[in-house]
Every structure is written in structure tokens, then in C-alpha cells.
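Have a look at the structure below, then the notes.
Removed: one protein chain of the complex. Kept in place: all other protein chains.
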Amino acid sequence: MSFLMQHLPILLIAIPLLMAPATILTKAYPGFQKALDIVASLVLLGLSGLLLSTVWDGGITVYEVGEFGKYGIVLVADLLSASMVVLSCLIGCMGLIYSYDYIESKSLNLTYHSLYNLMLAGINGIFLTGDIFNLFVFFEIMLLSSGALIVANETSTVTKISDKMEATMKYIVLNMLGSNVMLIAVASLYASIGSLNMADIALKVRILSEAGTMPWHIYAIGLLFIIVFGGKAAVFPLHYWLPDVHPTAPSPISAMLSGVIIKIGAYGILRILFVIFAPLKGVFGPIILVMALITVGLGATAAIGQTDVKRLLAYSSVSQIGYVFLGFGMGAIAYEAGEIAGAVLIIAASFVYLVNHALAKSMLFLTSGGIIHKAETRDMRKMGGMVDSSPVMAATFLVGAMSIGGVPPMGGFISKFMLFDAGLKSQFYLPIGIALVFAIFTLFYMFRGWILIFWGARDPQYGEYSHHGLSLLMVGPIVVLAVLVFILGIYAEPILGIANTIALQVMDPNPYIDAVLTRVIR
Amino acid sequence: MTTVITKTVAKICLMVDMLYSIDLLLIGGNRPGGGFIGGVLCACGIGLIYVAYGYEDIKKIWNPDWHSWFGYGLLFASITALSPLLAGHNYFRSAFDIRPIELMGYEVGELELVSSMFFDLGVYFVVVGGLLFIVTKVGTDKVKDPEGGQ
Partner (left out) sequence: MNNTLLALTISLLFGMGTFLILRRDIMKVIIGFGIVSHAVNLYIVASGVFSEGKVPILEHGEHVNQGLVYNDNLANLAAGIVGPTTTAPYTEFVDPLVQALVLTAIVIGLATTAFILTLAYRIYEEYGTTDVQELRRLWG
């Protein structure tokens, strides 16, 4: 047990990295390969839960990779990292179980498992690393494996392979540009601060700020990081790739992309701009706020006119990530104005929003995969009356739509309520007013989608729904996620407690710096 | 397929190339070199043979599954990175030792043993497998006539 506790952070990266070759080499035995991978992902889920409870009880855990002493790479698991890892392992596990009946068997056996594991390793690495260049490396692992997963073949032939390749081209090209920008930012940061360790940089930036000798290029580096993470999270000027990429990907991958990968941008903003560039929060806050408001409006407005079910969900993701960023912007401005308590409340609210959106949107994407399976089209106008043939999917889609729309018993209500309440307490009347208008838009487009798909009757010219029911492997993950969304709505205290502590840690980076810099060097 | 000159040069190049790639792999511990660049060089040599003699002809003589090479390399590297955990150290910890080489009682040189060598070997196989997998996959596909033939 002590062995497990000692190596807990690295195991979350090392196990998927070990599983990636293991699933390539067992490709001749598909049954064994699937069982192995599913056991590994369940183990990973358990380990991430263990990490969260360890961090919750024992404070920030620091792990030195390679024992290189002071200048080596460290993994730092604070509460923010640990809870993001739990989120990624949960959605990753559910998506993997779902894939078995959804992905075409040839592609599934040959490359899908190993790429999926590499993607999980990359995501967990991004959340856990304490070294800014290592963050870039894990970004690239995640980018390449997710890019290759988008072109994976499904059993249904609704999405053409040429569409997928075109979407992947957009995704890769835009993210390559993002990684080049990130490399410039990291190199400039190293050249001006002389360190790559996040805690070390945070300490030095604070000292520079207190001495009043902050060089001007630190501001420029911060702006570059906003471009990088804004591009990952699809915030306004860089949002246009998302509505093409998320719908064309296979549904489990869409769930991962919308549920976890765009949250990496939000995590990066919290980690880089709020922990590392802590004294500069006030400079970047208004920029994030304006970008977020435009994103909210643009995503919600575009989602209203969509007829493609997955494109609707993708535009909804754009809009919802805007709400998360709105919270970050408001939190930074409130902190700069001296309202620490208000800022903590706002950041906690946007973290709750992030978790709820991740669960609800990945569940909705998995459900949309089932809907496409049944209807054999992605056009919502050609559907209708599906509630008779698949009541389970109707119920889960309704749960998701209610959560995204913010209707009371679901998790989305709690998060929206908290965000708006916290914003009003800190007197952000105009941004909250705009956000409220588009929350009504959200309600409209989600329920419009539900009514188009499940109510009424299908026009006979589009044929019958396919009669073979969905297998348990596809329904199970959807139901688990739907139950979680529901539970977060009626019993939200644990997540609120975690979010509050995370917000306190984000607002005051001193425990993080102390935990990393005063560790025992072996 | 190609001219005699290309075939002959490719054969000679392959030998020099393989030797140099193994040399780069072995000296990677403390000189410029290492698993990655050695692997790229090895993949270039084999790729040259594929170009000179044609993939179909080479396939009859020697047809390894490059996808598996990738898998074995990654597995090897991953296990090497994990093995310090068994000795009570952290992930990726490396060890090295310098042993003198004795020949009939005289010390004639010394041998540096580095554990990160095994990781480099894994990287070598990953690079060779990955690059040649792409080369063979792309090389065997026939381009469809965009005007609607075939």
C-alpha cells in the first residue's frame, strides 16, 4: 500500500503508457485485448479516486520523476489536478466501454485502443505535471493521439471518411499553430525567468512584481498563453474549428473532446494565469471576460439554427465553455478589486460549472451516438417520435438537456445558479445580464433538439428506425453518467466543498509553491 | 523498377547506414546521438531499399510487421521506465556504472554501462517501426482516379 501511495501520481500516466503497447501486441486476441483494456481503465479510475482522497486528506502531493534533484521534472497533484484527473478517468472509462459496440472492429483491434490509452496518458499528464515544458510535451501526445482517433471508423456509415479527414486537418493545423505559439511562450518564459518549474516561476514572478521590476515581456507571454489555451478551449476568435471537429469524430471521441479536452484550456488558464502569473490577474481578467461573453453569445446563437444533432451539441459546447471562462474573467477582476471572498465564490462556481458541463455534455454525445445508430442520419428534421422505440435514450437526453439548460433538479441548475449568484454578489450586472439572456437561448435550443428527435412522428419517407436495440455496453455508460448528473443536482455538497477549496488554492498559490520548492530532494 | 546504379548504391548505403545508426544508438549516453536519431537513420536505410527494389519484391524476402515493432519498442521503453519502481526508486530513474575492461591482467579500457540505454533501444524500435509503418502503408495504396475511374 505504501508503494502505491508513494508512486500514485506517476501510475496515472504510466499505466496508460504501458497499456498502449500491450494493446498493440495483443491485437491478435481481440477478446483478451478488450478485457485487459477495460480492467486497466477501471484500475485507473480507482487510482484517480484514491489520488483525490489522498490530496483531500493529506494536502498537495509532489512526485519527482527521475530523481534529478532540484531541476528535474516534478508531478504536482493539488486538488485542482486531482479532480480534473478523476473527471478524465471517469469519462475515459465510460467512453472506452461505449466504444466496443460503436467502433468498427478492424479499427478497434488495430489502433483504437493504443491511441485511446496514449490520449488518456497525455490528458492525465497535462493535469498532473508541474513543469511547463513537460506540459507542452503532454499537449502534443494528446493532440496527435486525439487527431488520429477522430478519423477512426464507426460501424455506422453516417459520417463520411472524407469529412473526418477534412475536420482532422483543421484540428491538427490549428493546434500545430497553437503548439508553436506555446513553444515560443515557454522559451521566452525560460529566457526571462530562468526556470521551467511552475512553482519556481510563480515565486520569481511574484518577487519581480513586489520589487516593481516586472519586465514588459512577461505580459506578452501571458497573452500568448491566452491564445494557446483559448485555442484549445475554443474561445471566441479561435472557436471555428470545434463545430467541424466534434460532430465528425466518433461519438465516444466526441465525448472525450467535448468533455475533457476542451476543459484542458480552462485548466491551463487556471494554472498558468492564476497560479503562475498570479500578480497579473488584473491585466488578463477583462480580456478573458470580453472573449467569454462573445463566445457565450456566438455559440448559443449559432446552436439555435442547427439541424445536425452533433453540430448542435458542438455549438452548445462553445457556448458553455464561454460560461466557464466568464467565471474566470469575473473572478480575476473581482480579485483585483480586492473582493477576495467574492472572487473565491466565482471561481468555485465556474469549477462546478466545468464539472457539470463535462459530465452532461459527454453523456449527451454518447446518447447522440445511440440516436445516430437508430436513425442512420444526423439530421434532426429527419427524426421524430423516437421516444417510443428508445425510452432510455429519451430519458437520458432529457436529463442532459435539462442539465445544460439549467432546469432545477439537475447539476446544471446548481452550477448556473451559483455562477450568476456569485457574479451578482460582486456586482457584475452587465455580464450576468448578457449571460442570462443566452441561458434562455440555451434552454430553447436544447429543448428544440429534444422535441425534434423524440416527439411527434417520423416522416415515413425517411424509413423506419432500425429495430435492433442498443447493447448494454452502449446503454450502461450513458445511464451511469446520467445518474451522476442527476446526483450532482440533488446532492451537490461534496462537489461544492471541493470547488471551494480549489478556488482558495487557485487564489492563493503559496501552498503550491511551498509544497514544490520545500520538498525533500533525494 | 529503378536503375542498376540505384540498386547497387542502395545496398552499399544500407550497410554503412545500419552500422552508423547502431553506433549512434550506442554512444547516445554522453555524446550527440541516441535512440531517436539512430532509428531515423535505420528507417531511412530500409526505406531506400524499398524505393530501390520496390516494396512488392522486398516483401517476398523479408516482411516484418512494423506495427508490432512499434508496439515492442514502446513496451520495452515503458517497462524500462517502470523498472526503477521495483528497486524502490522513482519512475525514470537511471543508473550508471563504469567497469574497467581487463585483458590478461592489464587494463585496456573501460566500459560505461548506462541503464537509460534500454530506454534508447525502445525509442529506436518505436521510431523504426512507426516510420516504416507509415512508409509501407502509404507506399502500397493506389491513388484512386479522381475523375471516377477504377
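When the chains are written out, they are named A and B in that same order, and each has its own residue count from 1.
Here is the rule we go by: a contact is a pair of C-beta atoms (placed from the backbone, for glycine too) under 8 Å apart; a residue touches a chain by one contact, two chains touch by 3 or more.
Just so we're clear, the structure is a prediction, and the values are computed from it rather than from any experiment.
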Q | Omitted chain's touching partners, listed by label | A | A, B
**Q.** Which of A:191, A:341 or A:490 contacts the chain that the document leaves out
**A.** A:191
Q.
In the whole complex, not just what's shown, which of A:208, A:473 or A:496 touches the removed chain?
A. A:208
Q: Determine which one of A:172, A:303, A:324 or A:470 touches the chain that has been left out.
A: A:172
Q: For the chain that's not shown, point to the residue among A:56, A:133 or A:462 touching it.
A: A:133
Q.
What does the interface between subunit B and the hidden chain look like in terms of residue numbers?
A. 30-31, 36, 40, 130-131, 134, 137-138, 141, 143-147
Q: Pick out the residues on subunit A that sit against the missing chain.
A: 70-71, 133, 137, 140, 143-144, 147-148, 151, 160-163, 165-170, 172-173, 176-177, 179-180, 183-184, 186-188, 190-196, 203-204, 207-208, 210-211, 213, 215, 244, 248
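The rule is simple: only the chains that are shown with their structure count from here on.
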Q) Where the centres are mean C-alpha positions, what is the separation of subunit A from subunit B, in Å? A) 36
Q: Note which residues of subunit A are touching subunit B in the complex, please.
A: 3, 7, 10, 14, 17-18, 20-22, 24-25, 63-67, 110, 114, 522
Q: Using the touch definition up top, name the residues of subunit B that touch subunit A in the complex.
A: 67-68, 70-75, 78-79, 81-82, 85, 89-94
